[in-house]
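What you see is the complex with one protein chain gone and the rest in place.
Chain naming follows the written order as A, B and C, and within any one chain the residues start at number 1.
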Amino acid sequence: MAMLTDEMMSSDSNAPEDGDEAIVLLADEVTTCAQTCLACADACLSEEDVSELAQCIRLSTDCADVCEALGRLLPRLIEPNKDVIRGMIELCAMACDRCAEECERHAERHMHCSLCAEACRRCAEQCRSARQSFI
Amino acid sequence: MAMLTDEMMSSDSNAPEDGDEAIVLLADEVTTCAQTCLACADACLSEEDVSELAQCIRLSTDCADVCEALGRLLPRLIEPNKDVIRGMIELCAMACDRCAEECERHAERHMHCSLCAEACRRCAEQCRSARQSFI
Amino acid sequence: MAMLTDEMMSSDSNAPEDGDEAIVLLADEVTTCAQTCLACADACLSEEDVSELAQCIRLSTDCADVCEALGRLLPRLIEPNKDVIRGMIELCAMACDRCAEECERHAERHMHCSLCAEACRRCAEQCRSARQSFI
Partner (left out) sequence: MAMLTDEMMSSDSNAPEDGDEAIVLLADEVTTCAQTCLACADACLSEEDVSELAQCIRLSTDCADVCEALGRLLPRLIEPNKDVIRGMIELCAMACDRCAEECERHAERHMHCSLCAEACRRCAEQCRSARQSFI
C-alpha cells in the first residue's frame, strides 16, 4: 500500500502509532508474495516436469489465498480485530514457510521457484516483525 | 458447493473419506456466512443509527474475508495442506463468534443483524465439526 | 446465500423487488461454480495427463476468481453499483463459458471436468437471467 496508505495512517489520529511501519511493510509483502506465488504456479504449469510440481502449485495457491486474506484485514486499522488479525498473521507465516520449503526443492531448476521461495521467506519474516503490533 | 463437489469427491479415489460430509457442509456454511455478512454490512450502512453500527460493519467484513479465504482452501482436498486449513478453520470460528456477538447486540432492532448472527453461529459450529478432519 | 439472504432481502424495504429471485439464485451459482472450479483444478493436478490439463487448470482458476468477485458484489443490493455489477455479470458468463469449453474437451476422461463444465454452464446461464436486474 506504500505511500498512500502510509500517508493515510499518518493523517488519521485514531490509527495505532506503534508498529505502523511494520504493518505498512507487511501490507506490501503480502501483496508481492501473493502475486509472486500466482505467477510461480502459472509458470509451473508450463514446465515439462509439471507432474513433479503439483504440490508446489497447490502450496503456492494456498499461500496466495492466505496472503490476500491478510491483505484485506490489514488496512482496517481504526478499531482492529486484533485476535483475528494476529491469527491470520501467524497463519500467513506458516503458509509462506510451507510454500518456500517446497519451492526451494525446485529452485535450482526453475528460476520462478527460486524467486517465489525468496518472496515467501521475506513475507514470513515480516509477519513475525508485525505480529507484535496486534498483541 | 453442495451436490457437484460432493459428487466430485465421491468420484475421486484420492480424496479423504472420513469427514467428507463435514467438509462439504462447511464449504456451504462459509459461503452462506460470507454473503450474509456482506449483506448485513450493506444494510447497516442505510440505517439511521449507522454510527452505532460501525463496529458491526467492520466485524462483518472481516468475517466475510476469513470465510471466503477458507472457502478457497477447502476445495483443494487431494493433498490438503492440513495445518494451514486447520488454522484457517479455527480462525474462521473466531471471526464468526466475534461478528455474532456484535450482531446480537443489534438483533432486536435490525432483522439483518439477527440473521447475520444466526449465520455466523451456524458457521462457527460447523467449523468445530469439520476441524477434526484436518488433524 | 440461499435462505438467509433471501429473508434478509424480503425484510429490507429498500432492496430491489424485481429480479430478487434471479439474484439470489446467481449468488448461489457463483459460489458453487467457484468451488467446483477450484476442486477441478486441484483434481487435474493429480492426473497422469496433467500437462494436457494446464490450460484447463488456468481457465478454472480464472473462472473461480471472477465468480468470487461477483459473489462479493451481489450482496450489496441497497444502492447497487449497477454498471459495475452488470459488467461483472457479463464477464462472469464469459469466464464460465471459456472454462466450460475447455473442461468439455476432457469430460469423457475425467469426471471432475464433466462436473465442472456443468457447473460453469449453469452459472453462465444464470448470469444471463440475472443480468436484466441491473439495467
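What we mean here is this: contacts are C-beta pairs under 8 Å (C-beta built on N, C-alpha and C of every residue); 3 or more make two chains touch, one makes a residue touch a chain.
In this text the structure is predicted, and so the values were computed from the model without any measurement.
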Sole contact to the chain not displayed, among B:Glu29, B:Asp42 or B:Glu102: B:Asp42
Those residues of chain B which, in the complete complex, touch the missing chain: 42, 45-46, 48, 50-51, 54, 57-58, 61
On chain A, residues whose C-beta touches the chain left out of the figure: 1-2, 4-5, 7-9, 11-12, 14, 27, 31-32, 34-36, 38-40, 42-43, 45-46, 64, 68, 71-72, 74-79, 111-112, 115-116, 118-119
Missing-chain contacts mapped onto chain C: 54-55, 58-59, 61-62, 65-66, 68-69, 72-73, 76, 78-79, 81, 83-84, 87-88, 90-91, 94-95, 98
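Definition applied: only the chains that are shown with their structure count from here on.
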Farthest chain (mean CA position) relative to chain B: A
Intercentroid distance (Cα basis), chain C paired with chain B, Å: 19
Cα-centroid distance, chain A relative to chain B, in whole angstrom: 22
Distance from the mean Cα position of chain C to that of chain A, given in whole angstrom: 27
Of all residues in chain A, the ones touching two or more other chains: 54, 58, 61
